[in-house]
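Incomplete set of chains, arranged as in the complex.
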Amino acid sequence: MTAPAIEVHHVSLAYTSIDTPELLDIHLSVEDGELVSIVGPSGCGKSSLLRMIAGVLEPTSGHIVISGNERKRGWAELSFVPQDSLLLPWRTVLDNVCLPLELARDTDQQTIRKKAQEALALVNLSGVESKYPRQLSGGMRQRAALARALVGNARILLLDEPFAALDALTRNQLNLELLRIQAQTGITIVLVTHNIFEAVFLSDRVIVMGENPGRILGEIKIPLPKPRTLKMIGTPEFSHWVGTIQDLLETGWGDQDEH
Amino acid sequence: MNTKRNSSYPHLHKVIPVMAGLAGFVAIWHLLSNLYEPFILPSPAEVAERYRVLLDNHQPLARHFWITCFEALAGFTLAVITALPLSYYMYRHPFLDQLLTPFVVGIQAVPIVALAPLLVIWFGFGITSKILIAALVAFFPIVTNGLVGLKETDPRLRELLQIMGASRRDIFFKLEVPSSLPVLFGGLKVGMTLSVIGAVVGEFSGAGKGLGYLVNLARGNFDTPLIFIGLIALAGLGLGFYLILSLLEQIFMPWKKKSML
Amino acid sequence: NPFRSQQPEKITIGMTYIPNVQFAPWYVALEKGFFKEEGLDVVFDYRMDIDALQLVAAGQMDFAIAGGDQVITARDKNIPVTYLMSLFAKFPPSVIALSESGIRKPADLKGKRIGLPLYGTNLLAIKAILNRAGIPESDVELIDIGYTQIPSLTEKKVDAVVGFANNEPVKLRASGYDVTQINAWDSFSLVGHGLITGEKQLRTSRDTIAKMVRATIKGMQYTLDHPEESLAICFNNLKELGPEQQALEKQVFMESLKLWESDYTKAHGLGTSDPKAWEDSQQLMLDMGLITHRTPIEKLVNFDFLK
């Protein structure tokens, strides 16, 4: 049996003062090849959690293990789509997508460009390769960031609301694409999303977070059969799981008023 | 937003203001020169005439020009190859910053030529000391702007590259360099023109060649038109360097639309 | 070539000014082969006086051109330089005024604004003139004008300036100004610029020094004997001079030649200087507080090589 892809051991985080932690005692583990979604109110610390897993933010206490090793920054098998896309403004779209492959340094320039072009096609961005980020629409930037994360050979994908700026149809299409890629390659995916339907549709498991301080309210296994199809979205079973998550979220939300 | 110019002389709209400015300058100069003795402020015509004489006698203006050009360029190059690493290490290690800033600033405020004997002992009578002075004066703006540019790097982009497994080297070349280029080029432009001044000041305090020497010679010989020829040549040299840097700027930053000359 | 048994000796001489007709003896010595005859390969180095003087004292430079007053000042600061022979037998600074100002003699300077570079030789000159005329310094206004004597005077920013007798007056007259001058040599009997070397060199290279002095004296004599030809030789070294400047420099040159000789040198030979003048001058500088101690005359000036 392989080690879990991600183990978060009782992690707390306090940006400013230890008395008002942003995240409190987060404990979770993601199996290899699993797709886990994180949902929770705005500002509860989802992005911070992802940044800690990615190794660029130090937990105030607790520790994180990736594929059995102490986590570090710059893990070749880890890919990240930040919440605000973050393309390099001085690079064209194509060059932005090439970046992870350039950094990996194990492919020649021509293969890199070919792969990048394929990744751009995957997210429906063929034709804008030579534009600069400032010439893109919000959704296009987000898709470019997604293409950049997909282009490498990452074994773990951390996605921070990668579809937030996309219309429903593009979103559906990319959801299916993501599921297909995961089925094909068996990569591990952690996805932060605000769309509960999306969370249920994509995930093996949904982690529901609450706020003040940010903490895990509960984990819900989604036993829907795989491969998932868009048709499932209408079914009562689907609605059941959406409802369960909504209820859990609302508990956490209710909390807030007491503070 | 940027409609393309249909003119068949695409740079005409840039050249016209420059020409207009030049013409205005010469006109004002001419008017002013009427007010003063020619040995205080010669007229443009007198300077031109002096230039003609200089050329007629096969006198060595070009040689002086190229020597100063070389000194300034060498000094600038020296400043760049020392200032850039320094600003990088000061950026990476605030301790170094605190350790070295007082010296960098201190040296800057000191007229190096007052230490000329030491410079001669260390660097000989030749152009080495001029190159060094040019490098010293060009140094500070390059370090400063290099540091400011680096400090303006978006920390979120840095994080992202770190996650991608970028090495320090990668982060330097793929993030820090392009992101600090606009500010750095400002420092390079200032440093470049200062290196011309530096070379000239070095020549003032002891040299047998170069435009600084020429100006000094003209001063001693009461040859005001020749002083002006020297100054114009220096201004031209500074402008040439500036132009080259502006071009490099456009080449190195294709993602910026440039409006300037 | 069988006659070239030894390499010529490479020496550097610090000219302490820009290339100028006043350095004629050395240009002539080079052109006429006087240096070669002595087996010297001379390099002229043009830099500021203090720098050259310090370099000579430190043994980094072989010779320099400096004034007698500068040697006294340097020795006062324990900078071991020694005067070898004079070029200017007379101390050349002078106070220059437009004739219309009515300044003719030191007493006329009372209440006037006098412009000069407020340090070094010029400052010494005005102090000496005032001192000898018994005029307290507080009776005049000394203004630091750097080296802008000519425009400062013509634009009447000051009433008088301190310059060099062979330079500013010539140029002012050439520009059509009628000027008067009060010469410092009447108050301060010391020699002007001449050849100096360092104590170290005096210990180790007496031979070279002798050669240098010989060649220089030859150059001086030749220049005095053939002024026109010598001037042409100078102009060869001054390619940047325009025709107007050449005319001007010719006058400067002619005026300079007059200062190369004094009654004393006429009696004792070119390049010599009066030990008594050195003593008097040193005393005057002591009295005026410009130096703090007296240097034995044999350290100030070495006459060995003129014999």
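Per-chain numbering from 1; labels A, B and C assigned in written order.
Following the convention adopted for this analysis, a contact is a pair of C-beta atoms (placed from the backbone, for glycine too) under 8 Å apart; a residue touches a chain by one contact, two chains touch by 3 or more.
Only a predicted model underlies this, so the values are computations on that prediction, with no experimental measurement involved.
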{"item": "Complete complex composition as a label formula, though a single copy of each is shown", "value": "A x2, B x2, C x1"}
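By our rule, only the chains that are shown with their structure count from here on.
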{"item": "Identity of the most central chain, Cα criterion", "value": "B"}
{"item": "Mean-CA-position distance for chain C and chain A (Å)", "value": "84"}
{"item": "Rounded Å distance between chain B and chain C, as computed from the means of their C-alpha atoms", "value": "37"}
{"item": "Distance from chain B to chain A - Cα centre to Cα centre, in angstrom", "value": "49"}
{"item": "Contacts with two or more other chains, residues of chain C listed in rising order", "value": "none"}
{"item": "Residues of chain B defined as touching chain A within the complex", "value": "156-157, 159-167, 170, 174-175, 178-179, 253, 255"}
{"item": "Chain B - residues contacting chain C, complex", "value": "37, 39-40, 50, 53-54, 57, 59-60, 116-117, 120-121, 125, 205-208, 213-214, 216-223, 225-226"}
{"item": "Residues on chain A engaged by chain B in the complex (per definition of touch)", "value": "51, 54-56, 73-76, 78-80, 82, 84, 86, 88-91, 99-100, 102-104, 132"}
